[in-house]
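Here the complex is missing a single protein chain, while all its other protein chains stay put.
Chains here go by letter, A, B and C, matching the order in which they are written, and residues are numbered from 1 within each.
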Amino acid sequence: MGTNPRVLIWNEYLHEIENEEVAGLYPNGIHGTLAEAFAERGGFDVQTATLREANHGVTPERLAETDVMLWWGHKAHAEVADETAIMVQEAVLSGMGLVVLHSGHMSKPFKRLMGTHGTLRWREADEKERLWNLRPDHPILEGVPEYVELAQEEMYGERFDIPEPDELLMMSWFQGGEVFRSVCTWRRGLGRVVYVRPGHETYPTYHDPMIRRIVVQAAAWATARVRQDASRCPNTTSFEPVPNPTKEHII
Amino acid sequence: MGTNPRVLIWNEYLHEIENEEVAGLYPNGIHGTLAEAFAERGGFDVQTATLREANHGVTPERLAETDVMLWWGHKAHAEVADETAIMVQEAVLSGMGLVVLHSGHMSKPFKRLMGTHGTLRWREADEKERLWNLRPDHPILEGVPEYVELAQEEMYGERFDIPEPDELLMMSWFQGGEVFRSVCTWRRGLGRVVYVRPGHETYPTYHDPMIRRIVVQAAAWATARVRQDASRCPNTTSFEPVPNPTKEHII
Amino acid sequence: MGTNPRVLIWNEYLHEIENEEVAGLYPNGIHGTLAEAFAERGGFDVQTATLREANHGVTPERLAETDVMLWWGHKAHAEVADETAIMVQEAVLSGMGLVVLHSGHMSKPFKRLMGTHGTLRWREADEKERLWNLRPDHPILEGVPEYVELAQEEMYGERFDIPEPDELLMMSWFQGGEVFRSVCTWRRGLGRVVYVRPGHETYPTYHDPMIRRIVVQAAAWATARVRQDASRCPNTTSFEPVPNPTKEHII
Partner (left out) sequence: MGTNPRVLIWNEYLHEIENEEVAGLYPNGIHGTLAEAFAERGGFDVQTATLREANHGVTPERLAETDVMLWWGHKAHAEVADETAIMVQEAVLSGMGLVVLHSGHMSKPFKRLMGTHGTLRWREADEKERLWNLRPDHPILEGVPEYVELAQEEMYGERFDIPEPDELLMMSWFQGGEVFRSVCTWRRGLGRVVYVRPGHETYPTYHDPMIRRIVVQAAAWATARVRQDASRCPNTTSFEPVPNPTKEHII
């Protein structure tokens, strides 16, 4: 891959233009705030795309030049064209990374890659969340302490309808009595998928330095290592001629 | 669940009516031969369905009364309606078992549940296959020896484009130089999925007693344990009132 | 295996004879209370063993006739002979099940089978625990609701130093702000290992019907399916003579 990971931040970008409270928190959109987090860290080439752009801002050519994509969506999952979701899925299978954020647990690309509903229980009660670090050794959690605390967040609770994660990195505790698998990774095809839970639009979560660190490091970790199409089944006509063993006495 | 597992064997049923050689091996269709294997073992209520029946023989009502489904398809995956594939996927997520056979690795239900291409390399050369038993402790392999040998089979070779299996039970060796993850399990939602590789239509594989044993035991293992819909996200309005600790001295 | 699973409940049995409060909760020892839970459910042949018996009540002959063992230990892990721990480990590798309870996370057999420290953070503050059910489909959790609540328990918090579980079945929420992977399974050799967190000696946890259900079902699930020694490396002198493919045209 190239020198800097090429990051494409996709955002639904509706709450920010329809709701004053959200606009106050994310005046340039959630994608804008996330782009700032990458700029702050340095070493990434970042672009953004939003739902209401032509083709939702997603084309095969653009994905071919993307090493890792972030996805934030919530109220308009159904508005995303199936063709776009398939395009993202196939880019992941060919090696592109995908970091799915918060309410993206019900987005079309995530559901297609997981094969499950992605459902969970939820509550909005301005409650405290603590994300516990299960893997201080993992590159995504480099520099992250034993737990990260957010004063107020939306609650997501188990059962989270997902396939068994390849890696479970953080688990959340919520004030109101629930727990959640909050940072998880899966490999799909040649690509890496990360889910990062926090980030409800009515809270300043993406301004939190630790959450920014986790999101940026998730993207760095998911960055494509290879990129190759695996959508065909090759017919192998060669057949290995297998001689007898050469050793006199098999032991 | 009921007393006997309710098994639905789905078969494409085209090779058997279009090709004399295949008809000779499977005069009642592959589904018919598999149904005999279940009857032989006893303790199952078996029905069958085929592609060219109305609705491919698959309705929500029928799936609601199925504990585990088997799927054999090959040349007409595209002919299966998307609605049918989605129906099977959702039945699995709600608890139904699914045993995907041989060329079903590219079937719509399997691909939807895995999220990957399901591609692999292949060769037809009448070559020997040996399936090695990695899990003599697993119920699917009860009574299965260290390896099962098939004199002639189609070759399937890695890289098999699947998510990391939850359990890898058998690996195949092929005479011509390839290897393959041949018996794998995954959980998806509340359901269990098993992939069983052997079973090319031009070989008598489903008459082999050990392969029959593995297929029947895979179905028994995948049989639904619960059945409940998980396609909605419940809003939890209760909030746990959390008193202070009651112990005088926290230690 | 035989008709009824043969269960051996091993208990340290020191707190109950040294501490009045614990004696009040478990007058016949924790092993006695657990034995009652198995009797209540029915269908098990149960024996018990304790630390201060000769050989800690554990001999190769006894283990050979045990299908699944339970282990409760806390303050005297070091008093268990290494030979006993190795004996239990080897029985598991040959197929015996092992259910490790609560403070058994630091017991010698568990540490030998996991290869890790088994460490965690802890607090005694009479606080509330909620165990969330991630796998309503799993036999160990049959009949277990969305969560199980214990009014008072000792807190165990992450990071729990264990290998990635094969299956993560329940996660705990604690009133004081922590989370924990509370019901986990691993396969080791031909045997199954389950860890079940709750059960501090100063609380009536093993009188709770749901905890009893989970412990008994964990034992049923872990019951040996096969029993065979795998401690030797067989030398294979046979060598498969590999002829050329018989098909005229490899396709």
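We take it that a residue touches a chain if its C-beta (ideal position, glycine included) is under 8 Å from a C-beta of that chain, and two chains touch if they have at least 3 such contacts.
Since this is a predicted model, take the numbers as computed values, not measurements.
Chemist: Pick from C:I30, C:V100, C:A125 or C:I140: which residue touches the chain that isn't shown?
Modeler: C:A125
Chemist: Of the listed residues A:G57, A:G73, A:G95 or A:P163, which contacts the missing chain in the full complex?
Modeler: Selected residue, touching the omitted chain: A:G95.
Chemist: In the full complex, which residues of chain B touch the absent chain?
Modeler: These residues touch the chain not displayed: 130, 132-136, 146, 157-160, 164, 167-168, 171-174, 177-179, 181, 235, 237, 239, 241-242, 244-245, 250-251.
Chemist: If the hidden chain were put back, which residues of chain A would touch it?
Modeler: So the residues of chain A touching the missing chain come out as 95, 123-128, 130, 136-139, 142, 152, 166, 175-176, 187, 190-192, 225-226, 228, 240, 242, 245-247, 250-251.
Chemist: For chain C, which positions touch the chain that isn't shown here?
Modeler: Listed in rising order, the touching residues are 89, 93, 106, 112-117, 119-123, 125, 127, 155, 157, 159, 161, 163-164, 166, 175-178, 186-189, 230-240, 242.
The working rule: only the chains that are shown with their structure count from here on.
Chemist: Compute the rotation angle for the C-alpha superposition of chain A onto chain B, expressed as a multiple of 5 degrees.
Modeler: That rotation is 180 degrees, given to the nearest 5.
Chemist: Can we say the copies chain A and chain C touch using the same residue numbers, with more than half in common, or are the two sides different?
Modeler: Interface between chain A and chain C is built from largely the same residues.
Chemist: Between chain A and chain B, what is the gap in Å from one C-alpha centre to the other?
Modeler: Comparing mean C-alpha positions, chain B is 29 Å from chain A.
Chemist: Can you give the whole-Å distance between the Cα centres of chain A and chain C?
Modeler: 35
Chemist: Residues of chain B touching 2+ other chains?
Modeler: 123, 125, 127, 166, 175-176, 187, 240, 242
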